[in-house]
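Sharing a structure below in structure tokens format, with a few things to ask.
Rest of the complex left out; these chains stay put.
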Amino acid sequence: MHHSGAATRDNMPQIAAALLDRLRARSPRVHCITNAVAQNFTANVLLAAGAVPSMTLSAEEIGSFVADAKALLVNLGTLDRERREATAMAVEATTRGSVPWVLDPVFIDRSSPRAAFARALIASIPKAVRLNAAEFSTLAASEPTREALSAYARDKKTVLGLSGATDWVSDGERFAAIANGHALMAKVTAMGCAASALVAACLAVEPDGWRATTAALVIIGVAGELAAEKAAGPGSFAAAIIDTLYNLDGPTLIARAKVN
Amino acid sequence: MHHSGAATRDNMPQIAAALLDRLRARSPRVHCITNAVAQNFTANVLLAAGAVPSMTLSAEEIGSFVADAKALLVNLGTLDRERREATAMAVEATTRGSVPWVLDPVFIDRSSPRAAFARALIASIPKAVRLNAAEFSTLAASEPTREALSAYARDKKTVLGLSGATDWVSDGERFAAIANGHALMAKVTAMGCAASALVAACLAVEPDGWRATTAALVIIGVAGELAAEKAAGPGSFAAAIIDTLYNLDGPTLIARAKVN
């Protein structure tokens, strides 16, 4: 795969701003298989960013919901029989519809059946995997170093978006380190799940998975920083990050983005 | 069916204010079969308006929960096997208990099994159906004109509450156009679902389905307008509309209502 010189981390802030504009202009529908804890917040984050969420899990419907969607999120939090079946059908439908999809392997470090399921899903080549350090270590049987991330992304032909104090994004070739975000983000449930949904939304309007993943993590990180300035704690922060995403403009995003 | 001269759209603001008072005085329990995305927000909207929500779906329990309730909401978002079964049992229980019920046929324009299920439910004569233009077109195989709405309502012996820039309510005989509401309402997930729950709550204290549906849509529309004045975006708006519903008084409702 060849990537043009335009896709370096140096101009990622501009790319992220353009991508956010595209998201608002096109309002892509993003189908989400996600846990019950995260559904409402995820839907509101997608709406605030300009996308349209849909969330049915029903076996009769999910195939057509996914095939018509512009992107799919598969989040493994509160994994149950219904969601496992829905996931299998949804991933199959992405192939038919050429729908990009994101895997969020929540808590695979705590559950080996879930880790096995995540590995099987990665073999179906999600366009991106958004995860944390413990989840990466479980998948890759390795500490989350830059090199290990790149090797895993290259091997699995996917993009990894690793959340942490600094977020890392690798497609095996290109690498970005994003120093945005705020500690309050870890104090709101489903914030990571919503970030993964935003990666899916960005994939709906940007075919380059590394750009889409980097842009999504810059957007949510900058929104988190700005929201924290107005919040009195995690309760008001959860509302403020949605307000901020909704109001975020390109110049502010570019001014605040810290991508290296 | 004869409707007294008192039930015209001219005095709907006063009727809506009286109905809101009744809701707070009686605190009717409203049972909701609704999607997981909407459950929490719907429950909080009902509580803010003065009603009491219950939401169990369990086959063993739903019959008695519904038979004792003052109204039922059936929302087809994230339709699954459990909710289909629960719906069948719940609708049967409404007959035994003479419990008024509302159908919200979410996303039937995107799923033909769901549309078929909605049609079968409408044959059981919900007191009201709250839906949007795309959903109406799917049901009625017709553009949502005033005439089409009236014809469908008359044919199905129900009340239609059609949400849009202007909301329309028809029972086949009477018609109301409600010019309240705010664009931010479309940016909060489950706002329509919550509006349908409010229709159910109003049916719990008002036997005339056209009045109850019109009142509910006026109440939520006015609350949305007032909340938007205080909101910085959809996150703070979601909290503000609940605050506003809770604090809404009759004179304000009457002053702001736009029913034609």
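Observations, loosely collected:
The letters A and B name the chains in turn, as written, and every chain counts its residues from 1.
By definition in this document, contacts are C-beta pairs under 8 Å (C-beta built on N, C-alpha and C of every residue); 3 or more make two chains touch, one makes a residue touch a chain.
Note that the structure is a prediction, hence the values are computed from the model and not measured.
All together, the complex described by this structure holds 3 copies of its single chain type, of which 2 are visible.
As a working rule, only the chains that are shown with their structure count from here on.
Rounded to whole angstrom, the centroid-to-centroid distance between subunit A and subunit B, based on C-alpha atoms, equals 34 Å. Across the interface of their complex, subunit B is touched by residues 36, 39-40, 43-44, 47-48, 53-61, 64-65, 68, 82, 238-247 of subunit A. Partner subunit A is touched in their complex by these residues of subunit B: 35-38, 40-41, 77-81, 107, 110-111, 113-114, 187-190, 231-236, 238-239.
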